[in-house]
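With one protein chain removed, the remaining protein chains of the complex are shown where they sit.
Chain IDs A and B follow the sequence of writing; residue 1 opens each chain.
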Amino acid sequence: MVATHTHAVSTTGQGDAHDLTRAVAKAVASSGLAAGVATVFVVGSTAGVTTIEFEPGVVADVDRALEQVAPRDGDYRHHLRWGDDNGSSHVRAALVGPSVSIPFAGSRLMLGTWQQVVLLELDTRPRTRDVVIQIVGE
Amino acid sequence: MVATHTHAVSTTGQGDAHDLTRAVAKAVASSGLAAGVATVFVVGSTAGVTTIEFEPGVVADVDRALEQVAPRDGDYRHHLRWGDDNGSSHVRAALVGPSVSIPFAGSRLMLGTWQQVVLLELDTRPRTRDVVIQIVGE
Partner (left out) sequence: MVATHTHAVSTTGQGDAHDLTRAVAKAVASSGLAAGVATVFVVGSTAGVTTIEFEPGVVADVDRALEQVAPRDGDYRHHLRWGDDNGSSHVRAALVGPSVSIPFAGSRLMLGTWQQVVLLELDTRPRTRDVVIQIVGE
């Protein structure tokens, strides 16, 4: 009924994106469940998970839009607290959100052909990310 | 325990929005489940699902805010790839997200009175959208 997978991803820092679709599909297949929901959740407050057409142009376009909303070199109250430089990362992560929920049926993810599940690294430095793939179904 | 519904919606292009609440409520009712979560997910990378007060003013206001974040006539790296003109759609969809999860109990969605589940069409042309309503519960 519930299968828990964790998936580690090494990133290069803000603007980096990783296609998680294969890892999620494998987690669904190995769960033996036919139908349900795969919740993909990134541990940490400076990364996000969403779906995009995973190609370098879209990845760059999303990064540029986030740069407008929360410029990397902007002034952030968060910087005053710990001397961090990643206020932009926290704001971007709050807006993108840490999780996406993907239905599956017939043991297959119900994604579009050009729709991939992606981890967006939003932190200003390289990170190793733990992504939880939680499968709930029957 | 799991009931899968798909719901097709014809849209008129960017800025169009459709109230999915009735379809989601019907899917919950027909599942025979009393309590659980309805995951509403749009297949494709140029649309989004969220909740709003569904009235034309809010729909227009959301569209205008997205136009600021990702202008329809802006330059996008995605356009260089396939000659597409919908870079703004991809960016908007990544930010809004493809899914929302709505709890239900007593076989009723736990939404506010002025809170509807909506499909936001973000693509630059009319589309037919498949929305998956995945009910998991008991």
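In this text, contacts are C-beta pairs under 8 Å (C-beta built on N, C-alpha and C of every residue); 3 or more make two chains touch, one makes a residue touch a chain.
Everything numeric here is computed off the predicted structure, so don't read it as measured data.
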item: Among B:V9, B:V28 or B:V100, residue touching the chain not depicted; value: B:V100
item: Hidden partner interface residues of subunit B, rising order; value: 1, 35-37, 50-53, 55-58, 60-62, 65, 68-69, 95-97, 100-103, 105, 110-112, 114-116, 136-138
item: Residues belonging to subunit A that touch the chain removed from view; value: 1-2, 4, 37, 39, 41, 43-45, 69-70, 76-81, 87, 90-91, 93-95, 97-99, 101, 132, 134, 136
